[in-house]
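Removed: one protein chain of the complex. Kept in place: all other protein chains.
For clarity, chains are labelled A, B, C, D and E in written order, and residue numbers in each chain start from 1.
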Amino acid sequence: MPYVNIKITREGASGEQKAALIAGVTRLLQDVLGKNPATTVVVIDEVDTDNWGIGGESVTVRRARGS
Amino acid sequence: MPYVNIKITREGASGEQKAALIAGVTRLLQDVLGKNPATTVVVIDEVDTDNWGIGGESVTVRRARGS
Amino acid sequence: MPYVNIKITREGASGEQKAALIAGVTRLLQDVLGKNPATTVVVIDEVDTDNWGIGGESVTVRRARGS
Amino acid sequence: MPYVNIKITREGASGEQKAALIAGVTRLLQDVLGKNPATTVVVIDEVDTDNWGIGGESVTVRRARGS
Amino acid sequence: MPYVNIKITREGASGEQKAALIAGVTRLLQDVLGKNPATTVVVIDEVDTDNWGIGGESVTVRRARGS
Partner (left out) sequence: MPYVNIKITREGASGEQKAALIAGVTRLLQDVLGKNPATTVVVIDEVDTDNWGIGGESVTVRRARGS
């Protein structure tokens, strides 16, 4: 019954990679806490780099500067 | 003053259906808890089926398999 | 398969009231969008009035002032 | 290390405006709580006006009516 | 730089189990997407069973009935 929300920058994650995240986090919750995979929900949000900030700057600006 | 976030898969919910969700959940909070509808906020997120997982698989894969 | 998060101020909502929110929002999603109630997840967060702001002030301060 | 999520209606906020939100909220957390800006994460979600409700109505409907 | 939020019912997860979730999901994001573990943030929310609904009922009620 767990609910997991994964937020990443939108930079071309493939369907296979997103499937691997869903499978992996569902298995982790089963292994660590015995949670039933059938009712584990995972939602992935892909966020534009203009809309993600760290260190007081957007990722767009950081990438442009090379950091 | 409540805040409600509704996440559904992106599968063509119409403007009328989303309006019905907003009206319905606002009324529910008024009926059950006496919350003021004027300040009840509802945000609906529509999530791609590749980005929604249940049972360790994406909804895209489940739909393709017919479950 | 929808996921709903309801945030309210922590002011003594009873178990019965919270059960009514869970039942009501699950039914609403079934009525409006045909969503399967068996896999609809609802999470209620009760937030201290010190930690909820509206109009630039905490609810604690607004209540003390009588608004 | 704080995490801040800002949700606004999608109405043409520019990259400069979003950068100002990221810089401003990061500085606020440093000024008020001494939080390290290097690890402060800010995520901005822009939400369609059909998907944002207040007062039991979508923002789309309210704007059309002129309120 | 990913941000992960894991919501589980509050039922006595230990510090070791929560540490295993944090380590496991951080490693998963590195393995699948090459994300830098140093800036991966994980927040675990433990939710009272009265406040978690599935199938239109709270987990408290479901557990009492034995399902």
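Throughout what follows, a contact is a pair of C-beta atoms (placed from the backbone, for glycine too) under 8 Å apart; a residue touches a chain by one contact, two chains touch by 3 or more.
Every value quoted in this text rests on a predicted model; they were computed, and no experiment measured them.
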Neighbouring displayed chains - absent chain, whole complex: B, C, D, E
Chain B residues touching the omitted chain (full complex): 1, 3, 39, 41, 43
Chain E residues that touch the omitted chain in the full complex: 15, 18-19, 21-23, 26-27, 37-46
Absent-chain interface as seen on chain D, which is shown: 1-9, 13, 17, 20-21, 24-25, 28-29, 31-33, 35, 39, 52, 54, 59
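Basically, only the chains that are shown with their structure count from here on.
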Number of hops, chain C to chain D, where each hop joins two touching chains: 2
Reference interface B-C: repeating pair among A-D, A-C or A-E with over half of contacts shared: A-E
Reference chain D; chain at largest CA-centroid distance: E
Inter-chain centre distance, chain D versus chain E - centres from mean C-alpha coordinates, in Å: 25
Geometric centre distance via CA averages, chain B-chain A, whole Å: 20
Chain D: positions in contact with at least two other chains: 39, 41, 43
Every chain pair in contact, whichever chains are involved: A-B, A-C, A-D, A-E, B-C, B-D, C-E, D-E
